[in-house]
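Just dropping this structure here.
As you look at this complex, bear in mind that one protein chain is not there, while each of the others sits in place.
Labels A and B are assigned to the chains in the order they are written; within every chain, residues are numbered from 1.
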Amino acid sequence: MTTLTKTEGEKAPTGPDSFLSVRDLRVRFSTEDGIVKAVDGLSFDVERGKTLGIVGESGSGKSVTNLTVLGLHNPKSTTVEGEILLEGRDLVTAPEKELEKLRGNKVAMIFQDPLTALSPYYTVGRQIAEPYMKHTGASKKEARARAIEMLTKVGIPQPQSRVDDYPHQFSGGMRQRAMIAMALVCDPDLLIADEPTTALDVTVQAQILDLLKELQQEFGTGIIFITHDLGVISDMADDLLVMYSGRAVERGTVREVLRQPKHPYTWGLLSSMPRLGADVSQALNPIPGSPPSLLNPPSGCPFHPRCAFTGEVPGDRCSTERPPLGEGRDAACHLTAEQKQSIFIDTIQPRLR
Amino acid sequence: MSDNLTLPAQQGSTGASTETLLKVEGLTKHFPIYGGFPIKRKVGAVQAVDNVDLTVGVGESVGLVGESGCGKSTTGRLITRLLEPTGGRIEYAGQDITHAKRRQLAPVRSEIQMIFQDPYSSLNPRQTVGTIIKSPMEVNGIDPAGGREKKVRELLELVGLNPEHYNRFPHEFSGGQRQRIGVARALALSPKLIVADEPVSALDVSIQAQVVNLLQKVQDELGIAFLFIAHDLAVVRHFSQRVAVMYLGKVVEVGDRDSIYNRPRHPYTHALLSAVPEVAMDDETENRERIRLYGDVPSPIMPPSGCRFRTRCWKAQDKCATDEPPLVQISGNRDGHLTACHFPEEPTTEARSEDVVLDPALKALEESAGKD
Partner (left out) sequence: MLQFLIRRLIGAVVIMFLIGAFTFFLFYTVPQDFAALSCGKNCSPENLAVIRENLGLDKPITTQFWEFMTGIVAGRDFATGHCAAPCLGQSFSTGEFVWDSIMDRFPLTLSLTVGGLVIFLIVGLGSGLLAAWKRGTVADRVVSGASIVLSSFQIYFLGPIVLGIVVYQSGWLDNPKYHPFTENPLTWAAGMLIPWAVMATIFTAQYTRMSRSTMIEQLQEEHVRTARAKGMKQSYVFFRYAWRGSLIPIVTILGIDLSALLSGAVVTEFTFDLAGIGRLAVDSSLTKDLPVTMGVMLFGAFFILLLNILVDLVYAYIDPRVRLS
């Protein structure tokens, strides 16, 4: 059993078309209070043209993971171990120059708050044109034309004149559209979207999500979509990774994970969330306690202090032994497959009506 | 879904009382804008809240939903008199408190309490939890039986915190626990009405449910009326017996929970509901109507004439620009279900034969994808 724990990260699905493979990624920050284990043994793959959803609460390590993919973490206080393979090239060991060529070109990013993520000092057009000039060698004029083309594509009205506007002259939703235009300007293979709609109103969010899906179709982009919102992920993702305390606790297709969840944390998330289709007389079932500190994560399964089902596992395995996450569809939990099945059907499913 | 149609209505009728606690009529708040040259003067106003009518019954929970800039938070602050209304009337327990002075307001202040969104900034970091919860009693000169400290410990226990933590400081607590402290402070004066302004939106999903359950417990056990202000439609649906939908400073639709969520009439309510991303746990959720508006909410400085939603509405006609639709009961609506629309939608949220997509870029992309 101990060997399984060690090799956890090494085995993961390697799809024929997976062009980003993260293997046993470990990210640690040194802070004044000690070492923060932000990501601890994470493995996943992204297929070309597909969307991988990563869902987790604050401090689950989901955002850190994706800053690391692009090498945007602070190299002085952060140590990164493991492999991030983009088409077979390891990005963890790649020199900064090589990463610069990838960023914004092969791999692009969209951030949560477009107001702070766009520079207030330069026009939207310039900010879109910059990576295009850098990566394609286009002239200023060509890049401007491209910026207008992209603004048109993402639905900015009067793109010819708005290209010269500054971000603060755009509304929130329009700013996020501009951000998307900037990310897609070089037609990247992979788009990392970190909570891209969290700061937006719900009707605007719906527009942006649909727009992203359509643009993905047109550009054939693979997307890593990070969010805390299961509803958004259900709408956007093909595959889903549930993160807790810097680790992946459940993996599968969106349909599998949301309709037949196997991990007690996923159960907890689903049954604590109010839904429009749920029965209002049914009380919410919150997960007790709070997420663990990454400075001092719990031993064994990181979820065990909040888990209602540790009693079903013989001995103290939950608190001593880290449950492995196997290949493909799996949940990192010591419960047996039969137990997971029966607990979900008998206890969890009735809560989700 | 089918039993849903009867159940919430039943709940609504048992929970809602006939006695009115808070009555708001024509409530208006305009924030002046200064500008001009060479001498600055008032050149316009942000019409944050415009002519809002609202009632909250004794022990009733009323939800107020809408997107940013719709004036829901301002409404909350007007009702708690943290802001001075520009116009209209606020009546609490039969008493007009619209422009009541500090002294006249004192007895009412203790009965109306507020819970804020951000549990990090709404608690004084230099005061202990005990002091924070105790101070409303001190300010209002209330001496509960057994002393204030005993009351504080009871309150801490009630909101699910350890009474031993009386002398701790806010930073020693997690976000969810801090919001519990905020609830305990609001309960310290045994209020009759709590205005909760986005009380759970800063919290993680798993913690959100803890606080929602706590508020529900408080409401049930202590019979406190709630005005629950939030942008999250699912949370509001879970918590509120009646719901008012606001758009650009106006209430566009109000009614019991079932009417608003299952039989909405206003196009904006339809758009809002259809935009909520819903976890597809079964195939039923996929049979929802799909409406995609275009662009953001217009500025409240120069709101559109007539119906304020008309600039983003797919049903808008000339009449909408000239006549402001009154908030009335449309035929087919239940009692108390009022809609402000000239051309209301069908009372269903099921998928239409054709999606409503107003976003031109999205439409173009969908059409080109459809052709392939």
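Couple of notes before you dig in:
FYI, a contact is a pair of C-beta atoms (placed from the backbone, for glycine too) under 8 Å apart; a residue touches a chain by one contact, two chains touch by 3 or more.
Remember, it's a predicted structure, so these values are computed and weren't measured experimentally.
Note that of A:Ser43, A:Ser60 or A:Asn105, the residue touching the chain absent from this view is A:Asn105. The residue from A:Ser58, A:Thr93, A:Gln169 or A:Ser281 that touches the chain not shown here is A:Gln169.
For chain A, the residues touching the chain absent from view are 70, 72, 76, 96, 100-105, 108-109, 111, 113, 116-122, 130-131, 134-135, 166, 168-169, 182.
Just so it is clear, only the chains that are shown with their structure count from here on.
Distance between chain centres (mean CA atoms), chain A to chain B: 31 Å. Every residue of chain A that touches chain B in the complex is listed here, in rising order: 57-58, 152-155, 157, 171-174, 177, 201-207, 209-211, 214-215, 217-218, 228-232, 234-235, 254-255, 258-259, 268-270, 272-281, 283-288, 290-291, 352. Interface of chain B with chain A (complex): residues 1, 3-4, 7-8, 11, 67-68, 174-177, 204-210, 212-213, 216, 231-235, 237-238, 257, 261, 271-282, 284-285, 292-297, 359-362, 365-366, 368-369.
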